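Note that this complex is displayed minus one protein chain, with the remaining chains in position.
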Amino acid sequence: MSSPPQALFANRWLPVLLVTPLALLIVIFFYVPIFQAFYWSFFLERPFGGGSIFVGWANFARVLSDPQFWEAGKRTVIFMVIGSSLAVLVPLIPAVAADRQVRLSQPARNVLVWPKGVAGASIGVIFAFIFNPFVGILSPLNQWFPGIWAPGIDGTDAFIMLIAAHVWSGIPFNFVILLAGLQSLPRTMHQAAAMDGAGARRRIFDVQLPLIMPQVFLTPVLEFTESITSAFALVDTMTKGGLGGSTNLLVYKIYVDGFNGYDLSGAATQTAILMVFVVLLTGAQFALLGRRINYER
Amino acid sequence: MNAIDTAIREAASAIMLDKVSKSYDGTTEVIPPLDAELRAGEFTVVLGPSGCGKSTLMQMIAGPERVSGGTISFGTRQVQDLEPKQRGCAMVFQNYALYPHMSVFDNIAYSLKVAGMPKPERVERVEAVAKMLGLFDLLARKPGQLSGGQRQRVAIGRAIVREPGVLLFDEPLSNLDAQLRHDMRMELAELHRRIGATTVFVTHDRVEAMTLADRILILNKGRIEQF
Partner (left out) sequence: MGLARYPGDQFLTNVVRIFSETLIPQQMANSLVVAVGDALVTCVLSFISAYALVFFPVRWGSVVFALIPATIMLPLDIRVITTYQVASNVLSPINALLDITGVNGLIAQVFGAPVMLEWSVLNTHFGLIAPLVAHGTGTFLFRQFFLVLPRDLVKAARMDGAGPIRFLFDILLPLSRPSFAALFVLTFLGGWTQYLWPLVASSTPNMQTAVVGLARLAPDTEGVMPDFPLIMAGAVVVSIIPLVMIAVLQRYLVRGLVLSEK
């Protein structure tokens, strides 16, 4: 650690005592489950006890040869990438536009962070209503072109609905974060650029955007983990996986396989694969970001 | 002359450094074994470039930093293994290190409170110190509402309220502007004349050293060049 070796309290047992409760919780409810997921992926686990048999890589072979797994995996990646980038890019435009024109009033900010307090599941039931083909906002469309909007039957429609709900819940909040980032840039930077002859539009691309790149890139990193959490709630409340698994994302599939199908080994194996994927992805992002976008201010 | 002045004058003790050394990793010595005697009631300035070990030396005298070897005595008491609070010395920090959430009164009174002094006595002491330093009207304010010079005085008040035998200053004037620095120097000299504590003052500023010191100790790369 970077802290200098001075002025610290010299006490052997007090720090141990202080760290223990949280460390214990993290070990029991975080590391043991993770270890168990990997452990089970090498065993065939009977759902109602009765022991387990070591099967080597058989579980992985079974999961990886299952086309449904690949479908769900592919959809998960698409959901994460499209959802997260839209949730950041859509609010970026108004944030840049708003940067110099408005100081966000306290009430306005207040309203904009509201979606943070609405649970993913609540958003799910609300959007299920809004996008309901018979009574929702798109129902007039169905009166003119029967069957054009049918998320219950059409997988693409259902997927669009899912992403829309996810992005909606992220936009206002990311807007606040990005705007805060923009407004923390020194005003002199704008003036200097203006003195250099850069017009308003040039300044956006030459000054504002490069300088808030850290936020622009970091927000999706957080969005990724966020999207996994929000994904389950949205799928479960809106589409239940969709017709023929058209919106069956990996988190939802794991839940269904494990809790409804009692395939503990299969669910554990998919969990292990998903965890490795997520850690690699976030790890890569952090490594990339840590190196590339680091301006001295 | 009031009670605090006399109490400090009586408590003032000599500081003996006997083969004091410091090393963080056990091999490279920041301060090689060093001997010095600072006489009771004297104002000693430790002068040296930054990184010469003068702050480390001061921290070892004050207590937050432990010696790696040798002994430190205040008068006849060996103190190098004592906790800071048991040594009977006080310190004024470079950035004052005032508690931002406490009023001036609470900042000055905190050490007395920790020591378990009853409230009436505490109030009396703090008010005496505040009057001496011209802080009496500011006692209810928070450090954030004070000017640089006022904060400096609070930091000094906090140090002398405990009637320490040894008073340590760690570059306390380096954050002030030139005019204020000059004024504070005068004030410090005046204060020293009144209370007569054994004072160690660390700085890299020659002028400061000349105007304040009874004796100057020049430190370079952990060694005494002149004393």
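Going in written order, the chains are labelled A and B, and every chain counts its residues from 1.
The definition used in the following text is that contacts are C-beta pairs under 8 Å (C-beta built on N, C-alpha and C of every residue); 3 or more make two chains touch, one makes a residue touch a chain.
On a predicted model such as this, the values are computed, not experimentally measured, just so you know.
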Have a look at B:T71, B:S111 or B:Q150 and name the one touching the chain we're not showing.
B:S111
Just to verify: which one of B:S23, B:T71, B:Q94 or B:Q150 makes contact with the chain not shown?
B:Q94
Could you pull out which residues of subunit A are in touch with the chain that's been left out?
1-11, 14-16, 18-19, 21-23, 25-26, 28-34, 36-37, 40, 106, 109-110, 113-114, 116-122, 124-126, 128-129, 132, 134-137, 139, 152, 173, 176-177, 180, 215, 218-219, 222, 225, 228-229, 231-233, 236-237, 251, 254-255, 258-259, 264, 267-268, 271, 274-275, 278-279, 282-283
Sites on subunit B contacted by the missing partner chain, in the whole complex
59, 62-64, 83-85, 89-91, 93-101, 110-111, 114-115, 158
